[in-house]
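In this view, the complex is presented without one of its protein chains, the others remaining in place.
Take a look at subunit A:
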Amino acid sequence: MEKFVQIENVGQTFDTKKGKFVALRDIDLTLKQGEFVALIGHSGCGKSTLLNLIAGLTKPTTGVLLCDGREIAGPGPERAVVFQNHSLLPWLTCFENIYLAVERVFSQKEGKAKLKARTQAAIELVGLAHAAHKYPHEISGGMKQRVGIARALSMEPKVLLMDEPFGALDALTRAKLQDELMKICEKTQATVVMVTHDVDEAVLLSDRIVMMTNGPAATIGEILEVNLPRPRARLELAHDPAYIDCRAAVLEFLYEKQAHVEKQAA
């Protein structure tokens, strides 16, 4: 599938007390099936806004978004979201949190035993079988985020949308989860859009990096192809010239071409 997700001429304007605020303008982007795309940019550049548009949580002011040939009219389980702050329901165990999603998507066709097996498979995929019956407040931040990923994957979504999924985690946990995510993506061939502000994360995980200009009225500045072979190994990449080039290109975009972010914000 060459054009799995199409974003055509999308703009987003918010009505605020001070008048209209143009968050995004002229966004054109096409995702291939199985592709991993990172959205990167300074804070306030509208990368989360774009993700919410793909998720269907908000509607674009102009333009149109398509997923698998159909217009995105609202949120739905075929576009699963991993939220920045995990968003697990605190009154359900990890298992029940995932089961809620599985039940929604598959309960019309499958029996309870099958649904439970699916839930179990999802929780095993992220290596949390031992914590299945714990409540979210009983597990660490990294584990919560893994449950969030398991919940999203359990729905077998067409697109996995991740909003800075590892932003709140410490560097070591983040690295571990990035490695896990790479393995999972390889296994499931998922199409992923990930919002991040971490250059290394973007280069390590992505097939393409979409770099956004500073807001307001942000748009796509450059798109970088990351032509690194998979599977990728973090340690080897550290000295890989192609990796270093990609990294330098993103850094250059962020800190030279779009460096005036502080001035604008002030």
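One rule holds for everything that comes next: contacts are C-beta pairs under 8 Å (C-beta built on N, C-alpha and C of every residue); 3 or more make two chains touch, one makes a residue touch a chain; residues count from 1.
One rule holds in what follows: contacts and distances are computed from a predicted model.
Entry comment: the absent subunit's protein name, as recorded by UniProt, is "Nitrate ABC transporter permease", drawn from "Phosphate-specific transport system accessory protein PhoU", "Molybdopterin synthase sulfur carrier subunit", "Sulfurtransferase TusA family protein" or "Nitrate ABC transporter permease". Looking at A:V5, A:L50 or A:A80, the residue that reaches the missing chain in the full complex is A:A80. Check A:A55, A:I149 or A:M162 against the missing chain and you find that the one touching it is A:A55. Of the candidate positions A:K17, A:K109 or A:H137, contact with the hidden chain is made by A:H137. Annotation for subunit A: contacts to the undisplayed chain at residues 55, 57, 74-77, 79-81, 83, 85, 87, 89-93, 95, 100-101, 104, 113, 116-117, 120, 124, 129-135, 137-138, 155.
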